[in-house]
Structure formats: structure tokens, C-alpha cells
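Note that this complex is displayed minus one protein chain, with the remaining chains in position.
Lettered A and B in written order, each chain numbered from 1.
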Amino acid sequence: MIAAAWICLLAPLGATLVITLAGMRISGRTAGWIATTSTSVSFVAAVVAFAKLLSENPEDRSHLSTAWTWLGTDQYHFGLSILLDPLSVFMMLVVSGVGSLIVAYSIGYMDGENEERRYFAYMAFFVFSMLMLVQAGNLLLLLVGWGLVGLSSYLLIGFHQERPSAIAAAKKAFIMNAVGDATMALALFLLILHTGSLDFGSLIAISSSSSLVINLVALGLLGGAVTKSAQVPLHTWLPDAMEGPTPVSALIHAATMVTAGVYLIARTHNVFELAPNILDLAAGLGAVTLLIAGLIALVQTDIKRVIAYSTMSQIGYMFVGVGVGAYSNGMYHLLTHAFFKALLFLAAGLLIHALAGEQDMRKMGGMRVLMPRTYWLFFVGGLALVGIPPFAGFFSKDPILAAALAHGTFGAILWVAGVVGTFLTGLYTFRMLFMVFWGEPSAYAREHHHVGPGTWSREGPLVMFVPVVVLGVLSVVGGWIQVADFWTPVSNFLEVSAPPLVTASGTQEAISSIFAVAFGLVGIGVAWAIYGARRAEVPSAPGVQSALEHKLWFDWLYDRAFYRPSVWLARALYRWFEQPVILGSLREIAAGAKESGSLVSRLQTGLLRVYALAVASGLAVLVVVFISVR
Amino acid sequence: MNDWIATILIFLPVAGALACFVFPVGGNAVASFAVLVSLVEVGFWIDAVTRFDFAHGLQFEQQASWFSDLNVSYHVGMFGFSLWLVGLTVVVMAAAMAYAFLAGRERPRAYYGLMLLLTGAVVGVFTAQDLLLFYVMFEAMLIPLYVLLGVWGGAGRLGATFKFVAYTMAGSLLMLVSIIALGLSQGTFDLAQSGTSSSNWIFLGFAAAFAVKAPLFPFHGWLPDAYREASPEVSAVLSGIVSKAAVYGFLRIAIAKFPGPTEDFRTLFLVLAAVGLVYGSLLAFRAPDVRGVIAYSSLAQMGLITLGLFATNDLGFNGAVLQMVNHGLISATLFLLAGAIERRTATGEFLLLGGMARGRPALATLLMTTGVIALAVPGSSAFAGEFLVLAGVFQQYWLYAVAGAVAIVLAAMYMLRLISGVLHQDVGSAVSDAARDLVPAELAILVPLVACLLALSVWPAGISEHSFPSTTSPSTSAPARFTPPRTPAVPHGSMSTEGGISP
Partner (left out) sequence: MLGPDITWYLAISAILFSIGVLGVLLRRSPLIVLLSLEIMLNGGNLALIAFSRQTGEGTGQVFAIAVMAVAASEVVVGLGLIVAMSRRRLPLDVDRLRSLRG
């Protein structure tokens, strides 16, 4: 069983090495199949591990396997170890499963790109990193995975190296995530100092320390989670990250990597439970994010950016879930979200692929006529996102709201935010859907719509279309594996790793569902009235619109508060310190030496008798000294 | 007691150097001879690794009396950490000489003779167990560098050499005075036998000498010019291994022999190191050329290593040794890559570079790999080193680790700027189609260096667990055991008193 977990982890790494070393000797398509095969192997291995785990007693479902000591000293040892427990196997299934589908889709999407091989090497490396993150057997390895997914995200966002905007977005993503890595590292230093270990057990052992220490550890970990999951206030990198190829956005910036923050909180829930204020902070940030992101999504015109903001918003729900202690509900939403968000991204990718790379929704329109299958898939994804039964989002989002309702007064505030968020979700999702698919096909769409020769239909090549269909099916049936209060296998499975802090009653579940669905439908209705049937004008509020279009000035603020000061500081230090003091000091020293030299040289008169007199008088002084000392 | 391996490692390249000076042979012949000698040297080092017993301290000792009335002797031997630094030296020197062979250098007999001499001297610094021998080797290391920088450097080499000489001479004289004072006060110059001293002045003399040579902020006035004007392989040697000789001095002499003064002046050095770390990172961010970035990042890394050493605990020492090896390999690789770029475009300015990734996969892959390791992406060997160092210094005072964390973010900024400035975006005006991808010969030099880094990334504990003899295992004899004074970690829950933040 543990061998299966190792295979799951190492197969994509092997693919990366093979593709890198083979270089020009293999075609781009071969590289794509190598990557797909490796991720599929991972998925099969994950399924095997899952099946084995299921056959055991729930209490025994935790296995730690250490290959060797990765980093160690005389007193401290941090192993290269993987942990196989319900939480990690759940994430392994999501990552490798969705990953395989998206890598396969990429074979069609990236066909004809110049550097496909590089793309697939990066993709496989990402899957490896993500598996490393979720399988990590201690916090140091978790941080390693955390950093490596950031690296592969950087590489893939900046895949189009010649595009300055892509490179800038890639750098921004990496540097902001480096901030999160740094706060996590500081939390780890505190753990080492106070418990001497980085095993997950140290999160329990820390309870004997002062509450300040515990809070700081939790805050450091939360800093990492918030950055990686693009929650307010460290979210600004995610919309820019849409510069990457669409499958990258689907895999990294929707289905897996950005949800790692949720996984992190669930994994380290022990320390968060010791620091309830920080846990509340996580839930609060989630609620703020889901509202802000939902609002900004309303005014975006780039289809991928709308979905990106929607991702932020949905992760906000997950943060609310884990923040109130309903870990398995948050994780379950992570699963269904991976399905329907990947579906939306990949369907959008079909559109973009067919429209020669165009992402502006205002240039689309009437795509239902041109790509009917894509429309239906997108429609399914949209309904799942809004949370309309019987689609997947309904079964996973509403239990989060119910758990919030069961969390007291603070929970009630979260619940209100969540329900309002549902309205926003309905509005922006169907605004996008109606703008893109309804109405008459735009001139641009008619002119540019083509899917290339030899493809299976007008929608795109089969290798792209099949994964989308699979995800479409999963977005429907994925929700049926758990119906809160009646049938909860997922929660039962996960609770061994992270037992919940709250349990919602049946009434709370019912109230939440009714309100959420109702608000979602209202949102869809409003969207239909404005964008679908065009019966109402777009409400005009220039101030609000401008604020939303400027993304509430977060980017501007960070630019002024951090980037520019550091550039200024670097320049100022060079100009006012390095140049004059450090580099100039040498010139001064040289001048001083010359000066003193010319002073001393004046003693050299050349008069022999002066020298002789000096010698004689020196001798005389010595004689006097000797005599007087004796 | 009498193992020839250390002596062979020192004097094989010296003999090679003499052969280069004496026999009048052609340029290619002398270059291949020098590379061959350096590879044999690597072979001897591998032999040493296989025979080294990591549970114990000083090994491969050899001793012969030199000035018996002063107890000065030719005494060489290796600790675990010396072994790794010797390995770094022989590997980087082999790569540097091979690079010089490829690039072609004028007056090859003198050039390779000096390079080989330098190899022997640096190995001597890392293996010397006698203060005077250490000094002799340290000076023997500097003299070839003066010549290599002053004769084979770029256009501004004379100014750079003058600065380098002025700074290092001042440092060396201080060190000589300190060595004489320490040796006479101890009655022996033998490092393994002499006890500890509590003299602040002698300690500061040593510390100043090493701080200038490393360099530590604010003694780095010679650094930018020297690293820019030297030929790439000499820069690689200078920042990769010669700077390590200085921090090695901190570890082997300043800290090991002066536990009291180390304690007293710890804050001074930690602050200087932390300031240097952030300062170097900031200046690297504004440097207009490739070598400037690497130069100032070296300054930052020296600060980091010093942080680890002056944390004086298990984590800090091991992290510092690991980071010494890492940084040696990284900066050597980066300087050689910078040389390869300069050979193709005749410039290192970011304004004129860019877009080199397209059509040059080998260059792009190597620069990207080395760059991300250099910015300490989690999982890389540099991350492992920095993590240990910062975890160690965190136990002294949390603020140093916070400065380190800030520097990690800054490192990401300057390294990505370097990578993008060379590889990405629009093709720079100095980059023509004639600028080809790396040729196989260059790959043969660079790939082994990067492979070392990747191997270390897979198993950083290979160094961090094998640098100091285990404190629990029995040791042969007390002097042969290297036990730097360690400060115990702050006990649980007392952070508010030690850390200065109150709950």
C-alpha cells in the first residue's frame, strides 16, 4: 500500500526527467502522452492506496513511510517521509485524477505550440510537487511541496516567455507566494524551537507553550494558506496568473494548487484549534474574499478572469468551512469544486482554442449556435457552481453554510455573507454564460471560429473533448456521494484525520439549502433579465463600477506600499551609501596614504649630517634611558 | 596518524604548477595537463570521502615538526566539514580550469600554473591544523589571485586588483599579528592541541581579517569590482571557494578558539550579518548586470552563512557548512554561465540582453535550474541550508530570522529578475542569432556542477549530518574532536524573556 503511495508520488517526477533528458529526440505529442501516462499511473496508484486504506479499521488508517533523512543535524532529523491517511489519499485522488484529465486535454490544447515538451515537463513536475505537498509526512516536506508548486506555477504562468505580461504575472505569483513561504517557515522555526520537531505531532505538542507562541504558529501557517489560496488580502496574483495557458489555469489555479490552503488548515487543524482566534480569522477572511471576489467578477470582461475570481470566491467558502471547524465539508467542497471549476475552465479553453486565443467576452456571443456541446457542458458547470440541485455544488456548498449557522453569532455573520455570495455567484456566472453563448453569433466569432482540420467535431479534438465530458459527468454525480445528514461517507472517511468541531442540525441544513438555492436562483434570474433576455439595463453606478474595475486598488496599494519602496530603497542605498561610503572609502584611504607619505618624506632632507645627528641623538637618548632605568 | 591523503591533495597541484612553470610546452598541452591534474585531484578526494569515518573528528592527520622551539609544525588533517569544503574546492577548480581551457587564456603556462597553485593553497587552508601553516596557505592562496585578477582580468582590472590587494593585505596583517599573539600565549601553534583563549583583541583581529576576506558588510568595497573585472572562472573561484576560506576561518579559529569573545561579540556579528544579508539582496535587485547580481547576492549569502555560524548551535553550524558548499557550487555555476553569456553577446547588461531562452534550451534549462536553486526554492539544497541557518539563528533571537525571511523574498525578486532579464521577453539588442546554445564542451563543465546541486537537493543531510562528529558517539581522543561551543536552545515558553516580545 505504501509502495502505491510512493509510485503515485514518483511517477510524474519520472515523466519530468524523461521529457527533459529526451529533449528534441521526442515529439511534443509523445511528451504529452508520457506526461498523461505518468499522471494516470499516479491515479491508479492512488486508487489502489485508497482501496487498501478502506479495507482497514478507521483508527488504523494512518501510515508513515520514511525513505531517508532528508535534512538533519546531530539533534534534529527531518525525514523524507510520506503520510498516507484519509486526508492525503483524498487529495491524491483529486490531484492525480483531475490532473490526468487536464494533462490529456492539454495534448489537444497545446498542439502546434512551439515548446510543447517544456510545457509537459512542467505539467508533470507540477503534479509531482502537488502530490509531494499532500503526501508530505512532516511539515518541512509540506513546505517543500508548498514551494515546489509555487515554482511550477511560476514556470507555467510564464510559459509564453516572450510575452512581458506573462513574465510579470509569473514573477508576481512567485514573489507573493514567497511571502507565504516565508511566514510558514517562521512558524516552522517556532515549532522547532518549542517542540524540537516538525512532525505533525509537534502541532499537538506545542499546546504546552504560551498562547502567544501558538497564535504565532497558527498565524504563520495561515499566512501561507492565504497566499497560496489567493484569499484577501494576498489574492492579487491569481487573476494575473490567468496569463498561463488555460489548462494550467484549470489544474493549478482552480482545481488543485490554490485549494492547498484549505488542505493545509485541515491538515494542521490541531494548532488552529489551540488558537481559535486565528481560526476565526481564517473564516472571516474567507467570507470577505467570497464577497469581494464575487463583486469584482461582475465587471470583468475576460472570461478566464471571471472564472478566476469565482475560484477565489469558492475557496472563500472552503475557508469558511474549515474556519468554523467543518473540515470535511470544506474538503468535500474542494473535491466538487475541482470538478466543476476544471470543467468551466476547460470548456472556456475549448472556446478560446476555437476562437484563436480570444478571451474577451465582449467579442464572443452566440457561441451556443457554433458550439452547442460546449454550451451544455458550460451550463452544467455553471449550475454546479451556483449550487442548484442536483448538481455537485449544491451538495457541498450548503453543508458549509449549515456548519457556519451552527457556529454561533460569528457563524451567523459568515452565513449571511455566504448566502449573499450565492446571489453574486448566480449573477456573475450566468452573466458570463449569457454574454458568451446567447444572442446572435458576433462578427468576430463567425470570422475566427475554426477548430483546425481533422478534428472530430466543431467543438475541438477528441482528446480535448473527452476530459471535458468526464468532468461534466463528475460535476453532476460528484455531488451524490454525500448528502448531508443522510448519507455522509466522505465525511466519515475524512473525520479520522480531522474530526469536525461543529455539527449542523437537520433544520440548519434545510434553512441553509433553501436560502442558498433561492438566492442563487435570484442571481440567475437577474442575470437573465439583464444579459439573457436584455429586459433590464445594466444598473449604472460609475463609482462602484470603477472601484470594482480597479479591483479595489489592492494592486495599486501593494505597488506603492512594497514594490516601489523597495526599489527606491535599493537605489537610494546604492546612491547614498554604497557608492560614496563603501566604494568611495577606498579612494579616501588611498588619498590619505599619499598625504601622510608626502608629510614623512619631508624629513628626508638629504643632508648627511642631519641623519648623523639623528642617529647620535637617538643613541644619546638610549644611553640616558638605560642609565636612568638601571 | 600518518595518512598521506591531505598532503597529496595539497601538493599534487603544487607539483603540477611547478611542472607548468618549468616545462616549455604549448598552450593546449599545458591546459589539458592542468585539467587532468585537477581531475586526478577530484579522484583523490573521492577516495578520501570513501575512507572517511563520519562518526569521528579529525582524520587523515599528518604531522612533521617545523620550528620545534615554537611548537610550529606541518600538521594537516580533515574534519567532516573540511572534507566537504575540500571537495567543493577540487570540483570548482576543475570546472574553472576546464572553462579556461575552453575560453582560451593568454600565457597559458603562467595561468594554469597559478590556478594549480591556488588549488593546492586553498586545500591547504581547509586542511591546515597549525596556525602558522594556515597563515602560509592563506597568503599562498591570495598571491595567485592577485596575479590572476590583475593580469587576466577585464578592462578595469588594475583598479579592482588594487582594491583587492589593499583590503586583503590589511586583513592578512591583522591575522598574522593575531596568530603570533595566540600562538605565543598558547605555547603552541597547533590548532588541535591549543586550548581556548578569552582575549577580545586577538579575537577581533582574526574576525576582522576573515570579515574582510569573506567579505562581510561593510568590508565589501573590493567585491563588486573584483567580481566584475576578473575573468569568469576566476570570479567563480573567488566567490565560490576563496570566500569560503574566510568563513571557514571564522568556524575553525575565531569561534572554536574564542568561546568567550564569541559570546560577547555575537550581537555585533549577527547584526552585521543580518544587515549584510538584506543590504546585499537589495543591491542585487538594482544591479544593472548579471555579474553585479551574482556579486551582491554573494555578499548576502556570506551574511547568511555568518548568521548560521554565530548562532553557535547545532542547526546553525550544520546549516552554515551546508550553505557554504551550496553557495560555492551555485555562484561558481552562475559565474561560468555569466561567462558563457558574455562570450556570446559581449555584454552582461540586462538592458541589452533578453529572450535567450528561445532556441537555446540547454542554456535556459541550466540557468533556470541554477537560478531557482539559488533563490532557495523549497526542496533545493540552498533551501535546506537556509532553513537550518535561520532555524538556528531563530533560537538566538527571532528578529534575525525575520530579516532572513525578508531576504528570502528579496532573493526571489533579484533572481527572477536575472532569469527573466537574460532568458525571457523581447530579444535584447546584443543577442543575435549567432549566439548559439551551449556547446557540448560547456555542458560537460556545467552539468556536473548542477548535478552536484541536484544531488545535494535530494539528500542535503548528506552534508548536514556528516560535518561534525556526533556528540553522542565515542571519539578517539579529545583534541581530535571538534566541538565548537554551542549555545543551548531557549527552553520552552521562555520566548517572552529571550525574544523580547511580550504576550
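Methods note: a contact is a pair of C-beta atoms (placed from the backbone, for glycine too) under 8 Å apart; a residue touches a chain by one contact, two chains touch by 3 or more.
These figures come from a predicted structure and were not determined experimentally.
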item	value
Neighbouring shown chains of the undisplayed chain, as defined at the top	A
Sole contact to the chain not displayed, among A:412, A:443 or A:616	A:616
Contact with the hidden chain (one of A:57, A:605 or A:628)	A:605
Missing-chain contacts mapped onto chain A	605-609, 612-613, 616
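Rule of thumb we're sticking to: only the chains that are shown with their structure count from here on.
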item	value
CA centroid of chain A to CA centroid of chain B, Å	36
In the complex with chain B, residue positions of chain A that touch it	20, 23-24, 68-77, 118, 132, 140, 143-148, 150-151, 154-155, 158, 161-164, 167, 170-171, 174-175, 178-179, 181-183, 185-186, 188-190, 192-194, 196, 208-213, 566-567, 569-571, 573-574, 578, 581-583, 585-586, 589-590
Parts of chain B lying in touch with chain A, wherever the complex brings them together	162-163, 166-167, 218, 220-222, 224-225, 279, 282-283, 285-286, 314-315, 317-319, 355, 357-358, 361, 365, 368, 372, 377-379, 383-384, 387-388, 390-391, 394-395, 398, 401-402, 405-406, 408-410, 412-413, 416-417, 420, 423-426, 459-461, 464-465, 468, 470-472, 489-490, 492-493, 495-496, 501, 503
